[in-house]
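Omission of a single protein chain aside, the complex is shown with its protein chains in their original locations.
Letters A and B mark the chains in the order given here, with residues in each chain numbered from 1 onward.
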Amino acid sequence: MLSRRNPQLNKHGELIHLLSIEGLPKAVLLQILDTASTFMSVNEREVKKVPLLRGKSVFNLFFENSTRTRTTFEIAATRLSADVMNLDISRSSAAKGESLLDTIANLSAMHADMFVVRHSESGAPYLIARHCAPHVHVVNAGDGRHAHPTQALLDMYTIRHYKKDFSNLRVAIVGDIVHSRVARSDIHALTTLGAAEVRAVGPKTLVPGDLRSMGVRVCHDMAEGVRDADVIIMLRLQNERMSGAMLPSAGEFFKHYGLTEEKLALAHPEAIVMHPGPITRGVEIDSSVADGRQSVILPQVTFGIAVRMAVMSTLAGNEA
Amino acid sequence: MLSRRNPQLNKHGELIHLLSIEGLPKAVLLQILDTASTFMSVNEREVKKVPLLRGKSVFNLFFENSTRTRTTFEIAATRLSADVMNLDISRSSAAKGESLLDTIANLSAMHADMFVVRHSESGAPYLIARHCAPHVHVVNAGDGRHAHPTQALLDMYTIRHYKKDFSNLRVAIVGDIVHSRVARSDIHALTTLGAAEVRAVGPKTLVPGDLRSMGVRVCHDMAEGVRDADVIIMLRLQNERMSGAMLPSAGEFFKHYGLTEEKLALAHPEAIVMHPGPITRGVEIDSSVADGRQSVILPQVTFGIAVRMAVMSTLAGNEA
Partner (left out) sequence: MLSRRNPQLNKHGELIHLLSIEGLPKAVLLQILDTASTFMSVNEREVKKVPLLRGKSVFNLFFENSTRTRTTFEIAATRLSADVMNLDISRSSAAKGESLLDTIANLSAMHADMFVVRHSESGAPYLIARHCAPHVHVVNAGDGRHAHPTQALLDMYTIRHYKKDFSNLRVAIVGDIVHSRVARSDIHALTTLGAAEVRAVGPKTLVPGDLRSMGVRVCHDMAEGVRDADVIIMLRLQNERMSGAMLPSAGEFFKHYGLTEEKLALAHPEAIVMHPGPITRGVEIDSSVADGRQSVILPQVTFGIAVRMAVMSTLAGNEA
């Protein structure tokens, strides 16, 4: 049974789980971005460490493997002085037929404080948040096609860092929108933060028309999609998520939607280029653009650590 | 050459390795349970951390994979402030043909302080304890069919927590006794602590008659086995340890020996139900029992962390 209240917030409206950007108030998003700012300086210190989560046990539960994302959470938690446990779920009891909820109940009984969950099934982090002990916080590190809220928050941090204000921004999200939890979370965050226009750009098979119901402008033509854009978010072509003959080929995709200097020239001259990584050069994005003046792909990674520290310390400070 | 003295104790009778419950004096068992009580409060603090093993190097050597058990030792050592090294033994030199003792000698030379060993061969932790450097302590985390002493200690902690005194207790251990190192260690612990009656319950193929030589009452009938019991310890059906046609099927086993509410009703009304985990619902135990009023399966997990902290800190305090 789902409680009618947003399961991410306690009765004071404070964040206790981060499961999705959808449904979070603008004030909560801004508070995380502001907190992340303070952590940027920690990461530039000689001693990159604050004691905010000292003696807390953070469990990385990656039911779907992602070394990079797991590492960013491990670094963030470690710099907050937490004890981090990486569970190799694919080799654990979970794999031997134990149910997800029994695994969670067991780890909760070990006095876990936080679960960072990646799962191929949309909604798995909600299930966990609903059933874990009240003192445990859950962070969704990507669930199926549903949501990837920390990626969206670091994207918002990046945009705010370079563009200050959201209200006049035209943001183009380009590529495989339909399979992308990043796109979905970015759209919700941009809408909540008041971006002037959000465009979803790609072929009909990857950018269905019903995205318009999310308040998005759908563009099947790349030139139209990037023209005068202030921010271009390129997505990774997730071959492993695509079934059948949705695309002619990677080469064909690049020809139409890959971001080249020519296509980038159509955007605002100070437009920034973003990508959640890992990039596949020559498939979604040309090397000269990925490494170019307007690319903020590596700053995104840097901001990502601070944003995850902000999320974890915010959750740990709020009681269910 | 085996020394005549119990290799687990130093000349003062203090615990220096935990290899088996067999042969340990009652006072040593009780001391660990008492120490574990003090660690229960640490696990409920804001900062779940004490500096008892600070600067000590604890190596998890799991020659047989068990993510869950490894995690409990990692949490326990981390909360004692130790540095924990998880060796992926299956991919290491050991796998490339280096002998077990050469691996151990090498790790000892790195100034290891403690080895937590799981091995499919009975006796492997003894071999290691006999050959490692004198400053190194060994904890058996399960060896073959032989022993699982920390599980037995946490089981004893659980029983004492709910039942206070062992002397009037009837304890039924149900299932695959013959393959179970948990059962063997529990029987030794219960006998040492003076339980009134220990029953081994299961089919003839899994509960051989010669268990009687351990002072156990053998019951092939489930009703007889659980009648008036104060404690019921269900074991996991370890399919991977069973060869050939010992059992008709999981369904057949459940029908005769699976713990249902009906069968539980035969026990003492305040009987507690235990299980070392992971449970397989509908095979050894009915969901309604596993999640029911009398189940203490999750408290066992909680106590297990405190008990492992107690074992590690006790060993570290005693010199060979």
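Going forward, contacts are C-beta pairs under 8 Å (C-beta built on N, C-alpha and C of every residue); 3 or more make two chains touch, one makes a residue touch a chain.
These figures come from a predicted structure and were not determined experimentally.
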Contacting the left-out chain in the complete assembly, out of B:Leu9, B:Leu30, B:Val50 or B:Ala105: B:Ala105
Residue of B:His17, B:Lys56 or B:Arg281 in touch with the missing chain, whole complex considered: B:Lys56
Listed residues A:Arg5, A:Arg45, A:Lys164 or A:Lys255, member touching the removed chain: A:Arg45
Candidates A:Asn65, A:Ser120, A:Asn168 or A:Ser288 - the one touching the absent chain: A:Asn65
Hidden partner chain, residues of chain B it touches: 54-57, 83, 85, 87-89, 91-93, 96-99, 102-103, 105-111
Interface with the unshown chain - residue positions in chain A: 43-49, 65, 67-68, 71-72, 74-75, 78-79, 277-281, 298-299, 301-302, 304-305
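The working rule: only the chains that are shown with their structure count from here on.
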Separation of chain A from chain B, taking each centre as the mean of its C-alpha atoms, in whole Å: 41
